Every structure is written in C-alpha cells, then in structure tokens.
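Yeah, one chain of the complex is gone here, protein chain that is, but the others are all in their spots.
Labels run A and B following the written order; every chain starts at residue 1.
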Amino acid sequence: MKEYLLNIKNAFKLKHYINYIVLLAVFALFTALYYAGALNRSTPSLFNQILYSVILAVSLNLVVGFLGELSLGHAGFMCIGAYLGTFISNMLIGAGMNTVLALAISMVAGAAVAAAFGLLVGLPALRLRGDYLAIVTLAFGEIIRNICRNLPFFGGAQGLGSVIYSENLTNKKSLPMFIPTFICLMLMLVVIQNLIRSKHGRAITAIRDNEIAAKAMGVNVTYYKLLVFVLSAAFAGFAGVIYGAGVSPVEYSTFDYNYSIEILVMVVLGGMGSINGSIISAALITVINFYLKAYLTGDMAAIKTLIYALILIVMVVYKNAPALKSFREKYTFKKLIDKIVNRKKAVDYVTDDTARWDVVPTKIEMNEVLSTDLVVTESVVSPDKEVK
Amino acid sequence: MSDFALKTTDLGISFGGLKAVQNVNLEIKEKEIYGLIGPNGAGKTTVFNMLTGVYLPTTGTFYLNGKELKGFSQERINHEGIARTFQNIRLFNNMTVIRNVMVGLHNSPEFKCNPFVSMFRLPGHFDAEKRMRQRAKEILDIFGLLEERNQLACNLPYGKQRKLEIARALATNPKLLLLDEPAAGMNPQETAELMDTIRFVRDKFDVTILLIEHDMSLVSGICDRLTVLNFGEVLAEGEVSDVLNNPEVVKAYLGD
Partner (left out) sequence: MFFSTLIDGLSLGAIYALIALGYTMVYGIAKMLNFAHGDIIMVGALTVYYSLSVENTVLSIILAVLLPVVICTVLGIVVEKTAYKPLRGASPLAVLITAIGISYLLQGIAQLKFVFGVTPETVTNFKIPGSIFGINWSTIVTLVVAAILMIALTVFVKKSKIGRAMVAVSEDRAAAQLMGINVNAIISLTFAIGSALAAAASIFYLMQIPQVSSTLGSMPGIKAFTAAVIGGIGSIPGAMLGGILLGIIEKIALSIPALAPYTVAIEFSLLILILLVKPSGLLGKKRNEKV
C-alpha cells in the first residue's frame, strides 16, 4: 500500500491533471452561480449541452485520433442511449422510483447497450479499413436511427416523451442536469485519459501509426480495436441518455449523419489525438452554435449554416493548405506566446501522447484505381489455399 | 528436430498459381547468424512474411525450437518468439523513440496489467509502467539511442531508425530475430558498426538471427551460414565462402 502511494507520488505530473482541475473549477464556479440564482434560464441547459458535446467529442477522438479509424456513426450510439435511457427512466419513474436513481440506472443501461452495439460496429472494423469502414459506420448509424423510429414502444415518428424533462420543468428544486453530466464527463476523462497514458494507449496508437508493425510486435489488434469501439460507444451512450433527459420528445431525426459529422468536426478542429483540444473545440463549437441558433431564427437560420460552413472551410484550408505552410509556421499561436514571454524555442520534444493533428494519419485509403473493365482483375492476389 | 532454432520443411507459397517460393528447407542452429540472400524478387521477404504469419504458406511448414507455428496469427507467432524488422522501415512515426520500444515490451508477462487496472490507476499500473520504462531505457542504451528517447521516431536519421527497429523487435524478447536488409542505405562506416551491433545482440540477448542482405561485405563478415534463393527456389546453401564461390550463385547474381 505504502509502495503504491509512493508510486503515485512519483508518477504524478501536474500537467497531466491540469484539465481535471480546470474543469472542476469551471464546474464549481458554475454550480455556485446556479444556486446563487445568478444565471438566466437558458444558461444551465447550454452548460449541459457543452458537457455532453465534450463527452461525444472526446469519445470519438478515441476512435479517430488514437486508433486512427474514421467513424461517421457516433450519433447512432447516442441515439441508442437517448431512446433506451428515456424509455427506461420513464418506466422506472412510472413505477414510482426516485428520479435520480432512475436516471442513474438508465445511464448504465443506455451505456451498456450502446457498448454492445459498439462491439457490433467494431467487428467490421477488423476486416475493413479507411473509407470503407467510414461508410459502414455511417450506415450503422442510419440503421439504428431507422429502427428506433419504427419501434412502437419508442413512440414512432412523434418521438419519445421524457418524464425527467417534464419533471425538471415543473419541479424547481430538482437536480439540474448538468451535475450528472459533469460526473459522467469526469468518469470518461479518467477512463480515456488514463487508458491512453498507459501501455494500452501505446498499443492503440501503435495500431494507428502502423498496423502491420503493431501486429509484428505482438500487439493484439483485434482486442484493442474492439476495446476502443466499445468504450467510445459506451460514452456516446451516456451522452445520449443525458441528452434524452434534457429534451422532450426524443426525436430520431436529431441523430442523422450530419450530427455525427458535427462531432467529427469538433474532433478534427480540436486536434486528432488531443484530448484537451477536443474539450476546447467541443465547448467552443457548442457555444457558437447555441448563440447562432438563439439569435438567428426563422429565415435568418440560413446565415447560421453559412457562417458555420465558412468558419469550417477557412479553418481547414488555412491549417492544411500546402501553399500556406511557410506562412503558418511563421505565425503560429505558440510562436506568439513565445514572443510575448520572450523565451527561446525549446527543442521539439514531445512528452505527451498527443501528436500534431496534421501529421496524425487516419487510415483513409485513397489509392483505389478507376477501372472501366467490366471483368474484374484483382491486381494483388492473396495466397492460394493450401493444397492437400 | 528440436536441435534447430528454426526448421522449415518444404516451405512454399503460390499466388494465383504462380509459385513465388517453393521447397525452402532451412535448418538454423541456435545462436547462429544465418543469411538469406538472392537477387531482387527471389522471394526472400516472402519467406519472412510466411515465418511471421503475414502469409499462410501454401505448402510445407516451419518449426521454432521444435514447435510448429504454421497457421498462427502474427501476434501469436510473435508471442512464440519470432520478431522481425521491415525492409521499408515501419516505425510508429508519431510516437517517441522510447514509446516505440515500450510497444515492443507490451506483451512481456513481466509487465502484465489489464486495461481496467490502467484506467483507474489501481495498484500494479505504476509499477508495471515504471519497470517497462526502465527496461526500455536499458535496451535503448545498448543501441546508443538513449539520448534521443524523447524524440519522435520519424525525426531520427535513417541509420538510427534502422537501429530503433531492431531495438523494438528485441524488446519483444524473441528467440529468433528476422532482419530484413538491415544495412540498406547505410554507408560502409555504419555497416561496420551494424555488424558489431548484430554480433553483440546475438550474444547479449541469446537470439538466433536470420537476415536478408544485399551487402556482401556484411554477409561474409558476420553470417555463419547462408542460403541463396533464386526465383523462389534454393540455389545453394552452406558455409559462406563455399556458397559465394559457387558458380551457380555467381551466375545468378551476375547473369550469364
């Protein structure tokens, strides 16, 4: 025991835990303001929205940034969580259970089922790579959405009404949703961050960097791919349950592939393989979206889409265009800080598991060949079966 | 049979009816440095791919210390004790040098620690990590890479990348090490150093080494025995000097 504590002390690095501290501080401040009654009506819901967006972005980053597989079906897992969680909590509250307990149980159930579906999506990931996997995850998300829409006990096209939501509306003293969401977020951060900063995280990033070499080094690729998909789906399920408790009705149309793409955008802009980057960009994008939505209604809604699209295009082109490379290197954010603090540029040491996002590959293969031959000739053949 | 570290019997593979490699019978003794040479396209790397489970041999089989490994997955074959390097370097480019080696240590029973333990930092995690880091440093020290341990693997110069690949393969604690053109792209000075390293590795880690190489100075300098492949078939095998003076081999290399 003493040795264990000593080990913890030796391994402790403040910068590895700084994000917990910042998040806790923000949360404490927010909770204090909330109970002091200093917040207007929409702010707690915005805060909740930020928190579950962060959960979604970080859990997707595990698949895209760390494992290197492109997933376009993250909203599908959220869909499962939202429908199932709402369904179970409605049932439990209907049976007279305490709201908080019902929410907790529905969260566990929603995450568990989402995780099971994550396993199901992970299976094709063992066989398919790159673009093909991306389209399969997209298809999976759409299948889930389609099925949830048609299951009679999920309310069909009208959607599923949420009891927790309506209770929260009427009962002023009820637990604000952002508290359970924050607990989930912290749990996710502990799990994912610790996992990444361990031998298992190294195995996962090794698969991303070079799957063939990882296999040759004895890394169990099957196991880790499935683990990553299951974990990521489970947390998306959590986020779904939270989402379901905050709206009424839960509608299938929310979880279309555009939503998955929105989460992917958060991950990419925040930096693939950077957990803190995902947290910041998810928070920023959610806030921007929230205010654009709040101020631009009706016919002005188009401007919201326009602004969002322009920000996206300009940012990605600026960060990636080969022609702008020298310009980028001249005026980086880091350089700016260095200038202000007036310190010399340190050697390019990397001590964290994160890597620069523009150099982290996802396994999108773009090497297929345009063929007009109706007869298929396989360019590279696999070994023949054994001759008995 | 178990006198041999690696024994292959009639190992062969064909792709779409084309016999890429056939009837390869290797008998490599423990702690031997064994060379596999041949002109380009002779099927040397294909032999490596069969031995590491990338391809399933069409005919024949192979044994490591008497245990048949054919049909096992790549991961499993590595666990059983065969590690390799690649002709075109395959490092984990976005990871630091030390982490590359630590991935090699991943499966050692000494550093067992399941994901759940790591997620919640339960007892066992820190200890395993600390020992892994220590071990990785030891291995890097042997290869003179300790200084560069916190650099990204892709930022290393070419020669050091080759060394790192060998270090990473050795971290998996193999009984048999397969080196695919370890001296490719090196200058004579570096090649000479590499020869020392390979000998040192053999003695220090008690491994048997099978290597593919085009650099004849390296082959004749360190290999105990050789097999020459040409068009997927064994052309000659035996002691280095005998093989290199074999008229068939000279013909295969220089043409008629």
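Following the convention adopted for this analysis, contacts are C-beta pairs under 8 Å (C-beta built on N, C-alpha and C of every residue); 3 or more make two chains touch, one makes a residue touch a chain.
Computed from a predicted model, the values in this text were never measured in an experiment.
Peer 1: Tell me which of A:115, A:138, A:192 or A:282 is the one touching the absent chain.
Peer 2: A:138
Peer 1: Which subunit A residues touch the hidden chain?
Peer 2: 70, 124, 127-128, 131-132, 134-136, 138-140, 142-143, 146-147, 149-150, 212, 257-258, 261, 264-265, 268, 272, 298-299, 301-310, 312-313, 316-317, 319-324, 358, 361-362, 364-374, 376-382
Note that in this section only the chains that are shown with their structure count from here on.
Peer 1: For subunit A versus subunit B, what separation do you get between their C-alpha means, in angstrom?
Peer 2: Those two chain centres are 39 Å apart.
Peer 1: Touching residues of subunit B toward subunit A in the complex: what are they?
Peer 2: 13-17, 52, 54-59, 73-75, 78-79, 83-84, 86, 90-96, 99, 102-107, 111, 113, 115, 118-121, 123, 125-130, 132, 150-152, 155, 168-169, 171-172
Peer 1: Which part of subunit A faces subunit B closely enough to touch in the complex?
Peer 2: 1, 3-4, 7-8, 10-11, 190-191, 194-195, 198-200, 202-203, 205-206, 208-210, 212-221, 227, 273, 348-351, 353, 355, 359-360, 381-387
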